[in-house]
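Here is chain A:
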Amino acid sequence: MNDTQIPDLETTDVVKNFGATVAVDQVNFEVKKGAFFSILGPSGCGKTTLMRMIAGFEGPSSGDILIRGSSVIDVPPNRRPVNMVFQHLALFPMMNVAKNIGYGLRRRGISGKEIDRAVDAVLERVGLPGMGPRKIDQLSGGQKQRIAIARCLILEPTLLLLDEPLGALDLKLREQMKIELKQLQAEIGTTFLYITHDQSEALVMSDQVAVMNHGRFEQVATPQELYYRPNTSFVAGFVGDANRWSGKVETVSGDELRLHGQGGVAIVATAVGGISVGMDVEIFVRPESVFISRAEAEIAEFDNKIEGAVDSLLFDGGRSSALISVAGDDRDISVALPQTGQFSNLQAGEKVYLGWQADQTRCFAANNVGS
Partner candidate 1 sequence: MTEIGSSDLGATPAKLPTSVRRQPGVARLWFYLLLLPPVLWLGLLIILPHIQLFILSLKEKVAPRVYTYGLDNYIGFFNEPLYWMTLLRTATISILATALTLVIAFPVAYYIAKMLRGRTKNLIFVLALLPFWVSELVRTLGWIMLLRETGIISNTLLSLGLIPERVELLGNDAAIITGLVYTSMLFMVVPLINSLDSLDDSLIEAAYDLGGKGVAILREIIIPHAMPGIVAGSIVVFMLTLGNIVTPAFLGGKNSIWFTDQIYQKFIVRFNWEQGSAFGFLLLITSSLVVWLGLKLTRQSLAKTIT
Partner candidate 2 sequence: MNRRFFGTTMAAVVALAAAGMSPVQAETLRLLTWGGYAPDAVVAAFTAETGIDVEVTLSNNEEMISKLRATRGAGFDLVQPSQDRIQGPQVEFGIYKPIDLSQIDAGQFITSMLESTKSVTTVEGEIYGVPHVWGTSGLVLDRSVASDVADFTDLCNGNHAGEVSIRLKRPVLIGFAFSLGLDPFAAYGDADAYTDLMNTVADTLIDCKDQVKAFWEGGDQLIASVTSGEVTAAMAWDTGGWKLNTENADVTYVAPSSGALGWIDTFALPARGENDSAAYQWINFVMQPEIAAQITAVAGNFTASQGADELASAELKAQFQDSFPPAAIDNINWYPAVPAGLEDIEGRVLDRIRASN
C-alpha cells in the first residue's frame, strides 16, 4: 500500500460517555494527508470532546483512534504525533516567544543551537522573523495566533489540531486570519483538524467539513456539497442561511414533490431521502437561489413562483438582501439581491416577483430536524 493512501487520522465507532450523557456517539471518519478538515457544530455538540480524545486528554469509552494507521488509544498526549492549538492559545506567559516555540524541542532533548535554528526557521515560516525575544504580552492577537501554531509546527506533527483558535479575535482580524491560516496550511502541507462553531470559518478554509450535532456526524463533505446539497435538515439549517417552510407532502413524482407550506404557499421541491405522501417535511431554499424581478414574465420558467412586496432592504454591500412579504405567509422570504445594480433603486413597498427552481428547494423529513 502506498504511504499516501493511509489516512493521517481515522476513527472507528468512537463513543464517549460522561455518566449517562453520550458526548460522542459512534463517530467514524478519516482525514487524508495534507487535508484541512473541519468539524463544525453548535456548542455542546461534542466536537471539543472528540478533539480532546484525538489529542489524548480523554480516552474514548469505546472505538478506536488511528494515526497513520496505528492505534493511539494507549499513547499519552505527550507521545502522540499530534499537537494542539488551544482555544485561548495557551502560550506560556512565563517564557518569551522563542522559549515558547522551542519548548517542545527542549523537551525532546535537542541541543540549544539546533533549537535556535529551528525556532528562527519556523518564525520565518509564520511570517514573524526576529520576534523570538518578545514577551507574550507584547504580541497582538494575530501574532499570538501564529506563535501558537509555530509552537506546534516546529515539532512537525502528523496532525495539527486547532480548537476554535479564532474565537477570541475581533471580526476583522478573524476574517484576515481565516485566509492566512488557509494559506499557511497550503504552504506547509501539514494535516489540519479544525474545530469551530462558525460555519464561515469552516467553509472558507476547509477541504472537508464534518457537521456535528448531538455527538454524531450529520454529514461529511466538501464545503460546496454541504452548502448546496445538505443531506439533513440540520445541515441545511446550520450551514448558510435559508428560507424555511414546513408542511405535509401532497403529491410525489420521482424526486419531485408538491405541497403547501405554512401560510398556504404552494411549493415544488426535491426530496432528499425517502419521502412519501402525507409526511411532515421541512423545506429549505437559499436566499441566493431565489430570483427576483419586477416583471412577472421573467419568472415564468421557474417551478416555484410567487408575488410579493418589499418589506425591508438589508444593505450589506456585496451581501445585500431584501425581505419580501408574500400573501398568506407571516414570515418574510429572504432574497439575495443581484449586484448588477438593477435593484439599487428598490424601494420598500415595491411589488416584486420571486421564482426558484425545484432542484434548489430541498425537502427533508421533519422527524429528522435537529435543534
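Just so it is clear, a residue touches a chain if its C-beta (ideal position, glycine included) is under 8 Å from a C-beta of that chain, and two chains touch if they have at least 3 such contacts; residues count from 1.
In picking the candidates, the idea was that all candidates are chains of the complex that A comes from, given by their letters.
Since the structure is predicted, the reported quantities are computational estimates derived from the model, not experimental observations.
Within the complex, chain A makes contact with only one of the listed candidates (1 or 2), namely 1.
In the complex of the two chains, the chain A residues touching candidate 1 come out as 55-57, 76-79, 82-84, 86-88, 90, 92-95, 103-104, 107-108, 151-152, 155.
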